[in-house]
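Here is the structure we will look at.
The other protein chains are all here in position, but one chain of the complex has been omitted.
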Amino acid sequence: MPTVIDAAQLVFQPYVLLVIFCSAAFGMFVGAIPGLTATMATALLVPVTFFMDPVPAIATIVTATAMAIFAGDIPGTMLRMPGTPASAAYVQDAYALTKQGRPEAALGASLVFSSIGGIFGTLVLITASPVLAEIALKFSSFEYFWLVVLGLSCAVFISPGSPARGLVALFIGLFAATIGLENPAGAPRYTMGSVELMGGVQFIPAMIGLFAVSEVIRTFIKRGAEVRPPATPGKGIFRQQAKNLVTYPVQALRGSAMGTAIGALPGAGADIAAWISFAISKKFSKTPEKFGTGHVEGLVEAGASNNAAMSGAWIPALVFGIPGDSITAIVIGVLYIKGINPGPMVFITQPQMIYAVFIVFLLANLIMLPLGWLAIKGARQVLSIPQKVLMPVILMFCMVGSFAINNSAFGIGIMLVFGVIGFLMEENDIPIAPAILGLVLGPMLEQNFVTSMIKSDGSFIAFFERPIAAGLGLFTIAVWMIPLLLLLMRRRPPAGVSEP
Amino acid sequence: MQFVKTAAALGGLLILAGTVSAQEYPERPIQLIVPWGAGGGTDAVGRLLGAEIQRELGVPVNVVNRTGGSGVVGHSAIANADPDGYTIGIMTIEIDMMHWQGLTDLTYEDFDILAIVNADPGGVMVSAESGFDSVEALLESIKSEPAGTYKASGTGQGGIWHVGLAGWLLSEDLAPDHVTFVPSQGAAPGLTDMVAGGVDIVPSSLAEGRSMIDANRVVALATMSAERQDAFPDVPTLSETTGSDWTVAVWRSVAAPDGLPDDVKTKLMDAIEVAYNSDAYQTFMADRGFGLRWAKGDDATEIVANDDAAFGEVMKQAGLAAE
Partner (left out) sequence: MRVTDLTLGLLTLLGGIAIYISAIEFQAIPGQAYGAGTMPRAVALVTGLTGLFMIVRAVMEGERLPGLNLADWTKSPAAIARLVSVLVLIVAYIVLSPRLGFLPTAFAVMTIGMLILRVRWWLAMIVALVAAIAIQQSFGRLLLVPLPRSDFLSFLW
């Protein structure tokens, strides 16, 4: 207990609190700008942290990323421009709520349950990280292969419409992911001699294209004729969410737990977690048919899962110094510079430092609530601008955001191509979300499949030899077989009910 | 009338631009291209050096990440920029390998190499559960088992540690693929996979395995350098143990497109030298466990050229080079 008090003394100083506040505001700003990412916010802060003491340095980055991840939901909800592949899981429902004039319902749920998920993940981090990290270390390419397949399967099953169309979307994403040099063989594929194409299809410009540019194209075709219902003034963002918490306590808890568990696996992270949670939510929902039409249930579970996974990613990072994503990689670097060497020993040699970091985590997830409330209040003003004025400006943001990812006009090219693809897909009722996940997880799927085959000398049995791999594998196969069996038992569906 | 005004304003601007460019270098922000992602080791080195160079030259140095294509995209961006001193970049060892693989025509000769600022030798690391306590025992076991029994990982196909492993095996009179190489997306995934029991050896730099070594999960058996490393005084060199003279190290350098004016080049090299010797850089590198190495201008170019030749040799023998 004295350690905790020491740790608190390190954190609760005017200077540290000011730093937390400023970096929170900065993270909120960067995250809320369409096309900018939490990773970018972190990278920009690194040089600043060189000149700080350890605790404020860590606090700066931790707070800014937590804010940026939540704030990424704002353009997702308002303009259908999700900031991360994780938030793409529930952007359909969030945007549908905006179209009904209730953006606060979506953003409030996202805010409150992000915070709950983040706090849950932090508590697990404090109490159980050595144990969880031990389990995470048992994951080799075989286990990751099944996990990725499971994540992709979820994307297909949660998409509205027929699974066949979901599969088509998934293959578009998987194929796009094969472009470039980033494959286990290191061989250029479909590059047509272009150096830029060697870099492959970056998913942020592709995501901006698929979701946002396709929406811009639709608005131009209709000449912005679409009339939105007037935004109904919110009854109070937090009061709505208190009601959600009473209605969906299981969902919030399940999402938080699932997110923490998957987040603790280095490399899997928030993306897979949010999708699996959304699928679980739909599967166990009493009203699965409402998903995709502006239903908050999935938002609650996947939103909590998303942020819990962010906290979970710190488990292997702190215990073994293994970065789970680019953000933890940056922070591990900062930790080293500040003389806090991640590893099991850090809990023994510098406990007050680690507890100070934990306190910062909790603070970051709490300060998110008031700042997020302000951001939501501000952001709703955007919707009072007529669409015909807003859309060309959004198009500009899309282009600058796509450019900023790799500081290259090539990103805008990717955005353009995927904008057209996204438009055609939606015209044909092909869901967009599985394509995103295919693009994001395609390289991981390939990496783990090919290396597993090399390691097992070509034997498929090896995918079931290790206990965790066998469990995940059988579960994934069951997820696919059960609907097929049900389909076979029902035989041909009666004519007319296939698809609208 | 409007047109005349605009034209006059434009003319004024052009004159202004003309006089500005006659000023002494540097008079506007410098772009520092990093061919690897934000958050990685190269990015951190670039950002820190950038901050110090900025202090020295008095103009902003903006770090720009151009990632993808195993470094080809970013290196091409540096080489294709105007050689005016306003675009420089961090050039990494991949420049000595990618052209042998047939990925690009770009070689180190397309750059003006300003300085080498860091080098990390390769190592031989195994899982603590493997039971090996010396590199001799490991080598003995590799030699006695059939080819392909042992598997190694830690970088992509044809990446630096793949070449380092092949070079070591060749120097021990083994076939370069006697140990199967499993490509991974960097040292960290390779190390995790090794601890999870997926592969047996990770030949990456010891700095990359430091946290796992400290956690007693990974054992460092040897360093592929001529001398022992300061950060790992207990880890012997290959020549001390198996007697192999093979050495390999990743280095990072600052480079500009070929054809930089001499005065600009001198100014930049001096600024980088000051940045290298700054307290911030020195302590940062020591704290991260990165190896310090300094070579300037022609000396740096020579190191790069020697590695280029050595890697070409190994890669051809290992079948990693394009025909």
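When the chains are written out, they are named A and B in that same order, and each has its own residue count from 1.
Following the convention adopted for this analysis, a contact is a pair of C-beta atoms (placed from the backbone, for glycine too) under 8 Å apart; a residue touches a chain by one contact, two chains touch by 3 or more.
The model shown is predicted, which means the values in this text are computed figures rather than measured ones.
Of the chains displayed, those contacted by the omitted chain across the entire assembly are A, B. From the options A:48, A:128, A:253 or A:400, the residue with contact to the chain not on display is A:400.
Across A:38, A:216 or A:441, the residue that sits in touch with the chain not pictured is A:216. On the side of chain A, touch with the chain left out of the figure occurs at residues 30, 33, 36, 40, 44, 164-165, 167-168, 171, 174-175, 178, 183-185, 187, 189-190, 213, 216-217, 219-224, 386, 388-389, 391-393, 395-397, 399-400, 403-404, 407, 409, 412-413, 415-416, 419-420, 424, 427-429, 442, 445-446, 449-450, 453-454, 458, 492, 495, 498-499.
Mapped onto chain B, the footprint of the missing chain covers residues 10, 13-14, 16-17, 31, 62-64, 157, 177, 180, 183, 319-320.
Rule of thumb we're sticking to: only the chains that are shown with their structure count from here on.
Centre-to-centre, using mean CA coordinates, chain A is 31 Å away from chain B. By the touch criterion given at the top, residues 37-41, 43-44, 47-48, 50-51, 64-70, 72-73, 76-77, 101, 103-104, 148, 151, 153, 156-159, 180, 182-185, 188-189, 191-193, 195-199, 210-212, 214-215, 217, 280, 283-284, 287-289 of chain B touch chain A in their complex. Those residues of chain A that touch chain B in the complex are listed here as 39-40, 42-43, 46-47, 50, 137-142, 180-182, 184-186, 188, 195-196, 198-200, 202, 266-267, 319-323, 326-327, 329-330, 333, 336-339, 341-345, 406-408, 447, 450-451, 454-455, 457.
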